[in-house]
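Everything below concerns the one structure shown next.
Removed from the display is one protein chain of the complex; every other protein chain stays in position.
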Amino acid sequence: METNTSYDPSFAREVFENVDSGEEIKMCMQCGMCAASCPLREHMDYPPRQIFSMIRAGKRDMVLNANSIMMCTSCYTCQVRCPRGIPVIDVMHGLAHYAISKGILTRKDTAVFGREFWQQIYKTGRIDEKDLSRRYFFADGIITGIKKSLQMARMGIIMLLHGRMKILPEKKIKGIKSLRSMLDKAMQTGKGGSEV
Amino acid sequence: MEKKAALYICTGCGIGDALDIDSLKELATDDLGVPICKDHPFLCGAEGVDLIKKDIQDEGVNTIIIAGCSGRVNYDVFNFGPDKIVERINLREQVAWCQPPKEEDTQMLAEDYLRMGCSKANDTEPLEPYIAEEEYSKDILIVGGGVAGMTAALEIAKAGRKAILVEKEDKLGGFLGKMKKLITMPYKDLSDTGAEDLIKEVNENDNIKVYTSATVAKISGSPGLFTAEISADGNSVQERVGSVIQATGWTPYDASKLNLGYGKIKDVITNVEMEEMAAKGKITRPSDGKEVKNVLFVQCAGSRDPEHLPYCSSYCCLASLKQAAYVKEQNPEAVNYIVYKDMRTVGQAEDFYRKAQEDGDVFIRGSIVNINENGGKLSVETDDELLGERVNIEEIDLVVLAVGMVPTSQPDQIPRIQAPEGTEGADEEGMIEVMPDSGFFAKSALNLEYRQGPELPTLKYGFPDSHFICFPYETRRTGIYTAGCVRRPMEVVKAKEDAAGAAMKAIQCCEASSQGVALHPRAGDISYPEFNMQRCTQCKRCTEECPFGAINEDEKGNPLPNPTRCRRCGVCMGACPERIISFKNYSVGMIGNMIKAIEVPEEDEEKPRVIAFVCENDAYPAIDMAAIKRMQWSPYVRFIPVRCLGSINLVWVADAMSKGIDGLLFLGCRHGDDYQCHFIKGSELAETRLGKVSETLDRLALEAERVKFLEIGITDYNRIPTIINEFMETIDELGPNPYKGW
Amino acid sequence: MAEVEATNQTLLVVGGGMSGITAALEAAEAGYDVILIEKNPYLGGRVTQLYQYFPKLCPPNCGLEINFRRMKLNPRIRFFTLAEVEKISGEEGNYNVTVKLNPRFITEKCTCCGKCSDVCDTEIDNPFNFGMDKIKAVYLPHEFAFPMRYVMDPSIVGTDEAKKCKDACKYDAIDLDMKATTFDLNVGAIVWACGWTPYDASKIEYYGFGRYKNVITNMMMERLASPNGPTAGKILRPSDGKEVKNVAFIQCAGSRDQNYLPYCSGVCCLASMKQSTYLRDQYPDCNITIFFIDIRALDRLEDFYTKVKEDEKVTFIKSKIASITEDEATGDLLLEGENTNTGERIQMTFDMVVLATGMVPNSLDLESAPSVSKDEYGFMTLDPNNTGIYGAGCVKRPTDVASSVQDATGAALRAIQSVTRR
Partner (left out) sequence: MKYFLYWGCSLEASGVNYLRSLKPVCEALGMEFEEIPDWNCCGASVSYAGANDLAIKVLNARNLALAEKKANYDIIAPCSSCYIQMIKVNHEIQENESLRERVNSILAEDGLAYNGSIRVRHIQDVLFNDIGTEQIKRHVTKPLNGLKVAGYVGCQSVRPYGEYDSVHNPVVQDKLLEALDAKPVPFPKKIQCCGSGIFLPEMDLCLGLVRDILDDAVSHGAEIISTVCPMCAMNLEMYQDRINEKYGTDFDIPIVYLTQLMAVAFGMDLKRDAALHHNVIPPENILKAAIGN
């Protein structure tokens, strides 16, 4: 044991105050159930329980830059097994949202995809899968976009041929205006979103 | 009493099929001279029992010998009242069920058991309980006025008895009185300690007499008949009591022995100091009197550490969580760090661990490397196991060391005594450390006037606890019980329950003693040892070997028995070389006669004979079990149950060997650290004694292998056939006992 | 059933396990009349199913033997097996209790000769061994059964099989017309010592108990190790009867878990360590891994932890195992978890897995009974304003044998106080 870190309670406080479900991490007893339940555990820098103990220790950069927080598939396996009843998924999503809002895009593709997803909802109230993919592929600029689309083109054509793609673009829902003002208000008054 | 014996042979359960009953009857009437001898196919049935009852009524039978099932069963069916002697001969389990039917050897086995049983019945005398001439007291002395002592006193008072409570401080309360709050059932939140109410209740109860600033100068006598000399405020008062509860509690482990800055850094305190500070008001830093903000608790400060206290003190996890709650209550912004090895919030107490987590306490699994002071604040270097790093926890205002409990019975220094010459480990002056299980080990509290020392023997780490899982109130001094943290480390709620239990035992002791009835484990036994003092040689073996310190000594070395201290194990009877100690229904002579009753065939018959002396609590039931499972073994072994192997007298070895018995087996309980002998030392003493006998055997030119001691547990019945058959092989190899037929 | 004599000075102890037996004996030996009732056909309760106690590794039957002898000798205790409380009414010092006696179909005439069992062909799952083996439908519950008397399973009553058994009995001890009866008791105080039930491990579905044969509970392990168990004391894995070489213990299987039992069951850590010694005694080469969250070995029991830790064949890993998967071909079990000390992923295969399942209190839930206070988990709590019915042992908290006995001793006194007050 060589590294010398100093415990710093300020990050934990920051998380409790600003991250959706952030205060839930207090209940963690470090059993390791979440780590072993995760389908993508092998690819994570740190399993959830370690993220939680790092928050308690005040390792802000390590936590917000951890790929784990954006790698959640939302499968709820860890959550249903957590013996302390911690909504692990909500915490991970909250942390991801918080990190993204701070401009940290450790898993950029996911961040971009999720943001595009949300923006489309904001725009029309619904998701148009085809439009979403297009936006997602081109989010990094035209060149990568073309490359990515080409990779996926065959699949797109197949789906189109099998009638599994909507041809007409999604129309806005009728109440889109009021929905937007609702969402604006929620973003302003809710946790973790105030800084977006 | 003029004895009139009758023998009843049950032929049910396969006995009749296995044995020639008529010849057994013939043996009884013709050879053994039993005046009445009957058989019945179902003796335990109503008809069978009526047959016996009729003989009692019509024939004046008062000594009933029943040859049938094991004495472990049908005890109630064959109970004909306290004035009748009942002897059970185990023909079912230990003959019919474990031997081939209708064989000569099987029949001989049954015949021997008949001879032995009749001999025993003949030697048994009716019992009368020991009742002292003095008046018995049923009051109970409690030493220690903390939560356990006060609770015990109240529980006793509520049961309509009188309690005498002695406290060394000037007021009752102990640690409970110094506490701010309590965390107890249902472990959701802190509650009031209730100390004030408890003290008031004790002080106001008419059934409780309280002595404060008082100590016990001397306790003499025996259960039911104790006299306690209490020094209170310089006066000496005498109280007669029936039993005693030691509830002298604990002291915190000396934190200055730990390398955690205590005594050097002012803001490092113990959990006891923390509690007292919180109870008085604000939690502040001793260095500058400022209110604390960040507090770090060091769990297992000294506990679970082979260098300090190897055991877990069990209350500290909860105590620290409680004190962390005080800190939060004082300042919700405060941060508590709890550095632990394992969080041990057992049972429903887990709820309070969760509560502490909800409150935001920070838990760090690991161990402290260093505590430093700089700029008025403390920084604590810790190996954080789960982070896998050495970390610094800085800006700490106060470090609380969760120190463990040391029983008040633990001596500051282990006392030394003069050892007999040539003792291993003695120093130049011949002094040696007293063993923890000696009555001379523990720190002064009771001052018993006992030959084996003034205090309760301790078990380990200075706790005078019971060694028995099934019998947690067992102590090695009859009628003296321990309760609370002196017995083992425990939290308040458990100390209260423990006190109630000890009170129960103390009340029970007064009842039993006054009726001349034995206490556990031979509860209800009214037999007691009688000493034929004319033949005593003052060898002191009985006074030394009694596991319960029951026998005192006069200046000349004569034993002074205290029947109400006695547990009736017979260890003294086994110890006595002069055979002067006997019970009315259990004596050296009686067993000797049973041995003599065994018919030993001539050498050329090639039918060896072995006697197995077996502990009646464990080995005997194991043999029954083996028989119930219809296991089989050599028909040449005769079992003699004994109260405890500690009661075997070496003269029996001589009796047996001189009669031509080929081998002796001794089946007793496990001894050593995890001993199972319910008379503490009985089985161990037996083995020691037998160790000496082999020298004698050598001198007689008899092989030492003819006498074998084996440890056996009650569930070891699967081993019975092997044990016996292996021993028989040994005997076969050794050949017959040359003293046969002398 | 004849009238059972009792008065408002009599104590009723419900539950004939270690706690109940202790409460009954302690009170009786202090001179009080006690009636003890037990729902099983034998006394002794859970401990009769244990092979050994921690930390001494001694057999429970040793202490039971002493207690049974105390009971045999003490006329103040009367006990009833196959008995249950149906109703309680009244108050401290004057309770009316209705006791139901379930039929044993075997009378006091039984000599335990075993002839009925010899002729009986029907076999039933052996409840004493958690169904790991079969016994005859007329049987002695176990060799140490007290009272030592056979019992007939109700499932064969009314069949030819039952008649065959009856005909085989030389002592006319089988009564096939025996019916459940009830009787009323007047008692002054009640000690409720009904003990506990092992938590149903099949509820923890990701451990596959009930689906995977080689996943067993700690109580089943006790039976496997016991000389009177289904394998005569040889620890063999259930799927194929093979000897075991590599065994895992999963601590807190259900306990300390909001989804199952939020409380800690108190004894499981030590029980698993104890069971590791069973394995080590039988298999000198057997590897044992104990997966835990916190090791909870209170007071001097820490010594036992220290002792087991010294065994190099026993490994302690801080991890809550997240799942068990069975290799269908071999019956071996793959355990997955995270070693939280090292952060390493655990994927380990074992021959057999023992789930350290916790205790669920058997609480006072009768259709008609005075209210007693209970906590949210069903454990009885002491309510100073509601005296007369006292919990003893594991109905109050999950606890080991010594503490149960200690507690039961205290409960006996409290019951005595109740009758003293009246």
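Note that the chains are named A, B and C in the order they appear, and that numbering of residues resets to 1 at the start of each chain.
Here, contacts are C-beta pairs under 8 Å (C-beta built on N, C-alpha and C of every residue); 3 or more make two chains touch, one makes a residue touch a chain.
All of these numbers come straight from a predicted model, not from anything done at the bench.
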Touched by the hidden chain, restricted to displayed chains: A, C
Option touching the unshown chain, where A:Phe11, A:Tyr46 or A:Tyr136 are the choices: A:Tyr136
Contact footprint on subunit C, counting only the chain that is left out: 204-206, 211, 325
Residues in subunit A touching the chain absent from view: 20-21, 39-40, 43, 70-77, 79-81, 89-90, 93-94, 96-97, 100, 107, 109-122, 125-130, 133, 136, 155, 158-159, 162-166, 170, 173-175, 178-179, 181-183, 185-187, 189-193, 196
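Heads up, the rule we're going with is that only the chains that are shown with their structure count from here on.
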Chain-level touch network, classified as line, ring, star, complete or other: complete
Pair sharing more residue contacts (C-beta pairs) when A-B is set against B-C: B-C
Chain with minimal offset from the mean of all protein Cα atoms: C
Between subunit A and subunit C, centroid-to-centroid distance (C-alpha), Å: 49
Length of the line joining the C-alpha centres of subunit A and subunit B, rounded to whole Å: 63
Interface hub residues of subunit A, defined as touching at least two other chains: 29-30, 50, 84
Residues of subunit B engaged with two or more neighbouring chains: 343, 354, 386, 388
Touching residues (chain side subunit A, partner subunit C) in the complex: 29-33, 35-37, 41-42, 46-47, 49-50, 80-85
Partner subunit B, residues of subunit C touching it in the complex: 18, 25-27, 29-31, 51, 53, 55-67, 69-70, 72-74, 109, 111-113, 143-144, 148, 170-171, 226-228, 232-233, 256, 262-266, 294-303, 306, 340-343, 375-377, 379, 381-382, 397-403, 405-414, 416-417, 420-421
Subunit B-facing residues of subunit A, complex: 1-7, 9, 12, 16, 26-30, 50, 53-54, 56-57, 84
